[in-house]
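Here the complex is missing a single protein chain, while all its other protein chains stay put.
We call the chains A, B, C, D, E, F, G, H and I, going by the order they appear; numbering starts again at 1 in every chain.
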Amino acid sequence: MSAIYDRSEVTRQIVSAKVRKGIKWADVATQVGQSKAWTTAACLGQMQMTKAQADVVGGIFDLNDEAIAWLQIVPYKGSLPTPVPTDPLIYRWYEIVSVYGTTIKELIHEEFGDGIMSAIDFSMDIDRQADPKGDRVNVVLSGKFLPYKMY
Amino acid sequence: MSAIYDRSEVTRQIVSAKVRKGIKWADVATQVGQSKAWTTAACLGQMQMTKAQADVVGGIFDLNDEAIAWLQIVPYKGSLPTPVPTDPLIYRWYEIVSVYGTTIKELIHEEFGDGIMSAIDFSMDIDRQADPKGDRVNVVLSGKFLPYKMY
Amino acid sequence: MSAIYDRSEVTRQIVSAKVRKGIKWADVATQVGQSKAWTTAACLGQMQMTKAQADVVGGIFDLNDEAIAWLQIVPYKGSLPTPVPTDPLIYRWYEIVSVYGTTIKELIHEEFGDGIMSAIDFSMDIDRQADPKGDRVNVVLSGKFLPYKMY
Amino acid sequence: MSAIYDRSEVTRQIVSAKVRKGIKWADVATQVGQSKAWTTAACLGQMQMTKAQADVVGGIFDLNDEAIAWLQIVPYKGSLPTPVPTDPLIYRWYEIVSVYGTTIKELIHEEFGDGIMSAIDFSMDIDRQADPKGDRVNVVLSGKFLPYKMY
Amino acid sequence: MSAIYDRSEVTRQIVSAKVRKGIKWADVATQVGQSKAWTTAACLGQMQMTKAQADVVGGIFDLNDEAIAWLQIVPYKGSLPTPVPTDPLIYRWYEIVSVYGTTIKELIHEEFGDGIMSAIDFSMDIDRQADPKGDRVNVVLSGKFLPYKMY
Amino acid sequence: MSAIYDRSEVTRQIVSAKVRKGIKWADVATQVGQSKAWTTAACLGQMQMTKAQADVVGGIFDLNDEAIAWLQIVPYKGSLPTPVPTDPLIYRWYEIVSVYGTTIKELIHEEFGDGIMSAIDFSMDIDRQADPKGDRVNVVLSGKFLPYKMY
Amino acid sequence: MSAIYDRSEVTRQIVSAKVRKGIKWADVATQVGQSKAWTTAACLGQMQMTKAQADVVGGIFDLNDEAIAWLQIVPYKGSLPTPVPTDPLIYRWYEIVSVYGTTIKELIHEEFGDGIMSAIDFSMDIDRQADPKGDRVNVVLSGKFLPYKMY
Amino acid sequence: MSAIYDRSEVTRQIVSAKVRKGIKWADVATQVGQSKAWTTAACLGQMQMTKAQADVVGGIFDLNDEAIAWLQIVPYKGSLPTPVPTDPLIYRWYEIVSVYGTTIKELIHEEFGDGIMSAIDFSMDIDRQADPKGDRVNVVLSGKFLPYKMY
Amino acid sequence: MSAIYDRSEVTRQIVSAKVRKGIKWADVATQVGQSKAWTTAACLGQMQMTKAQADVVGGIFDLNDEAIAWLQIVPYKGSLPTPVPTDPLIYRWYEIVSVYGTTIKELIHEEFGDGIMSAIDFSMDIDRQADPKGDRVNVVLSGKFLPYKMY
Partner (left out) sequence: MSAIYDRSEVTRQIVSAKVRKGIKWADVATQVGQSKAWTTAACLGQMQMTKAQADVVGGIFDLNDEAIAWLQIVPYKGSLPTPVPTDPLIYRWYEIVSVYGTTIKELIHEEFGDGIMSAIDFSMDIDRQADPKGDRVNVVLSGKFLPYKMY
């Protein structure tokens, strides 16, 4: 058994086991007891798990003790291989930031003044919205507003 | 009166007039009769206006006829000066795509199969959510799911 | 037998077997029952296959069960190693986008208004066109027009 | 009257006049006597015009003699401001090259052997295809196949 | 009097007046009533001023009303012309992030768990520290720790 | 036992052992007898250790003689995988340089004249600062001022 | 014997054998019966060989059947690891394109009109030219002129 | 009459006059008394002229004394706006370097040993080569071989 | 008289006057009383001048008072337009860093241990070295060694 040098090796083990065993993220989230978005992000190496969560995830994906230890480490975050993503689904989100970036900035500043919407004290929810003209992806993002401090 | 060569010149005239006259996007949207997000994006050179909308916007920002004609042209879209945005507020959105990109991809595919969430048949709503621990920015994104076609 | 961690490993197995066994994409497409373009793209890791399609492809290229499971996963798309492609054949297509990009934009907008030609509800057909001055490559692209939504 | 230093200045004059006067590319093409694609590309600084064509175009867009002389010069080609285009319509074409690039390569080589599809001895036609599920953009590309020479 | 289209034009007016009139940032900060770091950053287009602050700054640097209005707008932040700064003084800071980046990450996580040090609820103080072997630049950075939220 | 070709292999062994054995940087620093910041940076491949230090570190992380020899070599420094870091914690530091870069430059020059704050004759201290509104990360950076030489 | 997944693996086998066995490209070209430039490019993974050529090359460099099959595949072309080459000899050629690029463009257009010099119907010859002031590298490039098509 | 701040301003004056007056590079070269390639490169800001040459060129293109003085200055060389050129004619040359780069390197080293082909002690000749299958562009490059020095 | 917004405007005035008036850097250095290298760098916007030096330089190049004030400001350093320089003379220096970079690192570390050669407490001298085989450029660089501090 060779040593694990990198959190991304554990991510690859999880993804490999997921395909091999046909696991669903929704089921993982239920067992972990957190939302689908947070749980998936944590499995894909973007969030730190507690020991209890790591044990559950380790059980689901047949991970060994060393891999389970890595799940409890704060990872080096960033899930994409290139600054501008090539995958069409992810690119559409990048495009939204590109096209609407200054709009988002203007509207948040008009409502709140100078500051940012936190990407840390943040949650995301992704759901299907039935629609006779074709179902829609409905996404709710919620981030605490953090005002710039004057000093 | 010199000619206008580029939609971005009109954007700069709008932004300059907005600062000089203290105009609010919410008021512009009310007069245009569309949402705040769409209206702001259209003023910032990301959407095409109808003649009626362009006339309203031209009146608000003191634009001449040539500028009003440009508002009715489909613009070359993309509102940010660099591939990785430097502005902290906009960067947080880029960071969300970077950190959650593979998560978003996994969850949409798990729910819908292969395809994308449209950034064209798309709407966005940005609001304040009161919270005793500090108000939050609440964003709702809604995009039609477009399945990949097999042929 | 080591685990598969990535769809691109399956692509490499397919390409390796194709060279070794002298398989033709046209024959793969016939057996899969879809077009040459879709079938080739799917084998090269750009499209998701159904179970039936994956079984056929697995049989043709001697893939094991885990690899066949990967064929049914939505891949991380993007088939080129660099933003500006170095291969002359593929570069010519990039050059067409570079030289004709604004022309394509103008003509689609003149005909349809603001919106895009879908790359998802999309098909492509590549054929030989006999010509006494040298045969030509004839390509037909068909994409649904998606108008920008006003909201 | 100041001197013109660059073909792109003439392009900007043409685009400015087009917006101001509400000209259509299809009408320009009819008067020039070439296809819509070639004519638009030529006006946008990607093709060289003959004297007769330049005179017609100069008349339509109110260009002076120096600008008309520039239309007859071979331009420095490339119509996009960034290697990866930010405009959604043009990006979809870039995405097609990214996703289908290796597919296009495989199928052309399977049919023709080593070589390229010319982007010089090339034509493009863009049309509306009526469809009850939503009209489609239909594009036909035709390029001479050029085999690599052995020497 | 031509219109102002961009916050960076006001920054250039401020810097130009500063050189011409020999003004010191420390004196500006005293008059504005905030720290040197915040005041300088605000003058250089990185922070939003209140009306009172903007009036003081406008008086110091001979700005007109439109420029003073711009000082009260949230700017598009980012003060450097290139992703990797060329100026040796600023580069040394970039180098500290490059060399010590993973160290900073490890030590903050060891002390606080997963989260970040805020760059918004943040202050900075730069001072001279006398030292017989050569005076030192002493910098104190203070940022609120923001833990990642589990949901 | 295969040879070690690169200092980064030793870093990966150290990080792997740290996760597996649950070691803390603060404890390593105590045993090495240097500050937390320097010790962590040295273990992560950014500083050269003395033989005595390398022996201590080798003992803590179960390194073999060849790895211990590598700890005493001056490493090729730079700890981040991309010019603009993707990890949110490290990015915040990059953002501070981006937003405050020109401010830092102005204030150091105003106090010291032309020159730089050394990143070599440099120390850093990272600590928790208790705060009823949420604890803060307190960082003290101290670098010798180096004036440009006239010659 | 492990499978070959990529043409570049065959290139590496060829280069490795060439060093080990002290083979000269000129001799390979003689045996293959083509020019030195074409033969070397083909061995380095830039051209497709016929079966007869591949058998000869396989014999010279001790390649197995699978590698010989790969020599007959059209490769993904592009022989350099970076967009701007770091190797001084190759950089000088890049510099010639950089310094003389617009000159080459002007002179070809002055002689031929709009179009390109083909890099496909192309040959190259590299020879030593004796010179008392130091021998020279003499290179002859010949490419068919391809005029842009009007349509 | 405003001052000239940059050699590229003179290049733009030359190119502007060339279009306006319909001048040919071949005629300029004849009057200057040097080759077409050198003369064109010199006019386009890549070579330094003698006073006599600059006077001739100034006469042809109606340049004033200050512009003529700039022609005698060594310019900052590099004639292309992007590292990877977008213009198809110039790109083909870049492609030749990309595809044949390692071939050129191998053949020059096989003939001469380690060193480079000079791009300074260098000449280039571009001519039309009549060919019944379509005329060809014939280019002869001649550069002194410079061996690496051992010391 | 318009205001000066940027040190680079003064550099352009200096270079323009130098060409117009035929001034030599060696003479400027003599009058300023510093070395050729330092004086040229200072004039080109890389060093801060004293008031006395700025007055001398202002006199030589006909600068007004505002420009002379800018000469006494610490400039934003970095004299090249691209990260990899296109000018052949400057590129050769970049190439030396590229080819010899690790050699320089090894030899300085072998002699001095961990640390750097200062680019601040630094001087440079460039001279002609007569040589019967062709004169040589002789460059002497001298930088203080700065050891990394352990803390």
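Methods note: contacts are C-beta pairs under 8 Å (C-beta built on N, C-alpha and C of every residue); 3 or more make two chains touch, one makes a residue touch a chain.
Computed from a predicted structure; not experimentally measured.
A.B. asks: Kindly state which of the options H:A3, H:A26 or H:V74 is in contact with the chain not pictured.
C.D. replies: If we include the chain that is not displayed, H:V74 is the one touching it.
A.B. asks: On subunit H, what residues meet the omitted chain?
C.D. replies: Residues of subunit H in contact with the hidden chain: 34-35, 37-38, 47-48, 74, 76, 102, 105, 109, 113-116, 118, 120-123, 146-151.
A.B. asks: If the hidden chain were put back, which residues of subunit G would touch it?
C.D. replies: Listed in rising order, the touching residues are 12-13, 15-16, 19-20, 22, 81-82, 84, 86-88.
A.B. asks: Taking the full complex into account, what residues of subunit E touch the chain not shown?
C.D. replies: 84, 86, 88, 91, 95, 98-99
In the analysis below, only the chains that are shown with their structure count from here on.
A.B. asks: Count the smallest number of chain-to-chain hops linking subunit F with subunit I, moving only between touching chains.
C.D. replies: Counted as steps through touching chains, the separation is 1.
A.B. asks: For subunit D and subunit I, which third chains touch each of them?
C.D. replies: Touching subunit D and subunit I alike, sorted by label: G, H.
A.B. asks: Out of B-C, D-H or B-F, which pair touches the same way F-I does, with over half the contact pairs the same?
C.D. replies: It is B-C that reproduces the contact pattern of F-I.
A.B. asks: Between copies subunit E and subunit F, are the contact residues mostly the same numbers or mostly different, with half as the line?
C.D. replies: Looking at both copies, the contact residues mostly coincide.
A.B. asks: Subunit A to subunit F: how many Å between their CA centres?
C.D. replies: About 28 Å separates the centre of subunit A from that of subunit F.
A.B. asks: Can you work out the whole-Å distance between the CA centroids of subunit F and subunit H?
C.D. replies: Centre-to-centre distance between subunit F and subunit H: 48 Å.
A.B. asks: Two or more other chains in contact with one residue: find those residues in subunit I.
C.D. replies: If we look for residues of subunit I contacting two or more partner chains, we find 76, 84, 86, 88, 120.
A.B. asks: What is the complete set of touching chain pairs?
C.D. replies: A-B, A-C, A-D, A-E, A-F, B-C, B-D, B-E, B-F, C-D, C-G, C-H, D-G, D-H, E-F, E-I, F-I, G-H, G-I, H-I
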